[in-house]
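Here's the structure we're looking at; comments come further down.
For this view, one protein chain was removed and the others were kept in their places.
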Amino acid sequence: MAKIGIADTTFARVDMAGFAIGVINNNSEHEIERYTVPGFKDLPVACKLLFEKYKCDIVMAFGMAGPEPIDKQCSHEASMGMQMVQVEAGKHILEVFVHMDESEDEKEIFEIAKNRAEKHALNALVLLEGKEALTKNAGMGKRQGKDDEGEIKV
Amino acid sequence: MAKIGIADTTFARVDMAGFAIGVINNNSEHEIERYTVPGFKDLPVACKLLFEKYKCDIVMAFGMAGPEPIDKQCSHEASMGMQMVQVEAGKHILEVFVHMDESEDEKEIFEIAKNRAEKHALNALVLLEGKEALTKNAGMGKRQGKDDEGEIKV
Amino acid sequence: MAKIGIADTTFARVDMAGFAIGVINNNSEHEIERYTVPGFKDLPVACKLLFEKYKCDIVMAFGMAGPEPIDKQCSHEASMGMQMVQVEAGKHILEVFVHMDESEDEKEIFEIAKNRAEKHALNALVLLEGKEALTKNAGMGKRQGKDDEGEIKV
Amino acid sequence: MAKIGIADTTFARVDMAGFAIGVINNNSEHEIERYTVPGFKDLPVACKLLFEKYKCDIVMAFGMAGPEPIDKQCSHEASMGMQMVQVEAGKHILEVFVHMDESEDEKEIFEIAKNRAEKHALNALVLLEGKEALTKNAGMGKRQGKDDEGEIKV
Partner (left out) sequence: MAKIGIADTTFARVDMAGFAIGVINNNSEHEIERYTVPGFKDLPVACKLLFEKYKCDIVMAFGMAGPEPIDKQCSHEASMGMQMVQVEAGKHILEVFVHMDESEDEKEIFEIAKNRAEKHALNALVLLEGKEALTKNAGMGKRQGKDDEGEIKV
């Protein structure tokens, strides 16, 4: 049994963590630690504490980015912070970010967010099984938040 | 009782730190340490010293960015520096930045700055209570500097 | 005999790692360790573990980036993470990335991916021979994924 | 008495360091250590050595960036390097950069460079006095290289 960290924000407009927690609870006995911060730039420290203080084996980080160029810059800073944290820890942070310009339809944003959260929760469970547990799907064009694109056939 | 660091700049055109200090003093007994630097690229070192030398438990960093592309680049550098500092410290820096292109009206910039500073001061107080103190608002579309966008309902 | 790490993703649409493994096995006795992750932002941690836990001497990291600006940003974050890892380890990660906007023709993307994977597998084998093993080709305009451009003659 | 590091470049077209040294010598007894490098990407190492080998308490780094996008990229890399150095040292590097596109008039570039160097030299002297020595000017819209913008009044 492992411990899965869940870091999320009050900025996001969908409770993505809730969907991921549902998938984890339905498919495993893993323990969950949750940490909620204001915005995605606060996620790296939350992830670090989930690894170091709360002893998580893997973390999922949920965020939602606005549609403006400055929002992209901020999501980049959050992602770089999470690279620093996961490289230091030697443990994966699955970044589950939704960008508000992925669709103009709020309902579709909701569906993307839910689908991405749930599929990445399954990814987290498989990654915990070992470094080759996902190898059967290597190069298969898997997507989270939308349909798989699939392998290029020639 | 905790210690809250306040890092701000002489470059900014609004005394955001003053608003945050008001909120902190009205809502808590926490001690405050303030550190003022010329511009936002000087904030990361100020934050580091607030953590290491002045033993702050959390830091709020206030900055204001000009409207030009080079100003965005500089704010990015400041933000990356603060990611380095907070990841190293394992403690949150709440970045309270206002971009001068958020409005063409100076009065509105003032209101954004005041609102963002005050709401993030409240976030700092709640974060000090623990990792799930903000979870009741996870995914609720909270905003600082403007009205909440709210949860997407489907 | 050395150990070569192979890190790849389920996001990619071509099994580039498979081509590289073929080249390595046909041209050497080196041992191979494979690690498959969901997307390229997960590669840096995989590479770190291939170095530290699985004792690889060099790593090849395979990824495929979508055609949108946000995909470029994400590939940048993955690359920066891999810079952190390889600089810390003092060992090379050969980054084998294909961008979906390198061609509008899927078949050509496949050929670029295969060629780049195979040529970089040969690069990995030569790099393992020492710091001057590639010097005979220094400044010769070598390319992976397409034809060599060659040396500028004056 | 403190020690102030001065790092500058042969690339710049104005001897900004000279102006800063004049201000420091006219207003303090602080010792000065100077380090000149070819371009601004070489400044981070110079700053690090000024801190570690030459025991400076604060460093001023002077650079001039060309007008092209690639010059902005390079200045960004220099700035990121200096963030790494100052965050590691826990000591301030005041970055005094002039961009050649701040004016089309060389004489004005000269004036901006001189003014920015001199005002930041005064900032360095005040920062050495302590973390609240600049607080009286917090949020006052101070500028270096041009006139102050001042506080937004409402």
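Letters are used for the chains, namely A, B, C and D, taken in the order the chains are written, and counting of residues starts over at 1 for each.
In this text, contacts are C-beta pairs under 8 Å (C-beta built on N, C-alpha and C of every residue); 3 or more make two chains touch, one makes a residue touch a chain.
Bear in mind the structure is a predicted one, so any value in this text is a computation, not a measurement.
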{"item": "Omitted chain's touching partners, listed by label", "value": "C, D"}
{"item": "Touching residue (missing chain; options D:I4, D:I109, D:A124 or D:A138)", "value": "D:I109"}
{"item": "Which residue of C:E29, C:E104 or C:E132 touches the chain not shown here", "value": "C:E132"}
{"item": "Residue touching the undisplayed chain, where the options are D:A2, D:V23 or D:V45", "value": "D:V45"}
{"item": "Where the unshown chain meets chain C, residue by residue", "value": "72, 75-76, 79-80, 83-84, 86-87, 90-95, 99, 120, 123, 127, 131-135, 137-144, 149-152, 154"}
{"item": "Residue ranges of chain D at the interface with the undisplayed chain", "value": "8-18, 33-38, 41-42, 44-46, 48-49, 52-54, 69-70, 73-74, 76-77, 80-81, 84-85, 88, 106-107, 109-111"}
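As a working rule, only the chains that are shown with their structure count from here on.
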{"item": "Angular offset of chain A relative to chain B [C-alpha, multiple of 5 degrees]", "value": "70"}
{"item": "Interface composition of copies chain B and chain D: same or different, split at half", "value": "different"}
{"item": "Chain B and chain C: spacing of chain centres that average the CA atoms, whole Å", "value": "40"}
{"item": "Inter-centroid spacing, chain D versus chain B (mean Cα positions, whole Å)", "value": "25"}
{"item": "Multi-chain contact residues (two or more partners), chain A", "value": "76, 80, 84"}
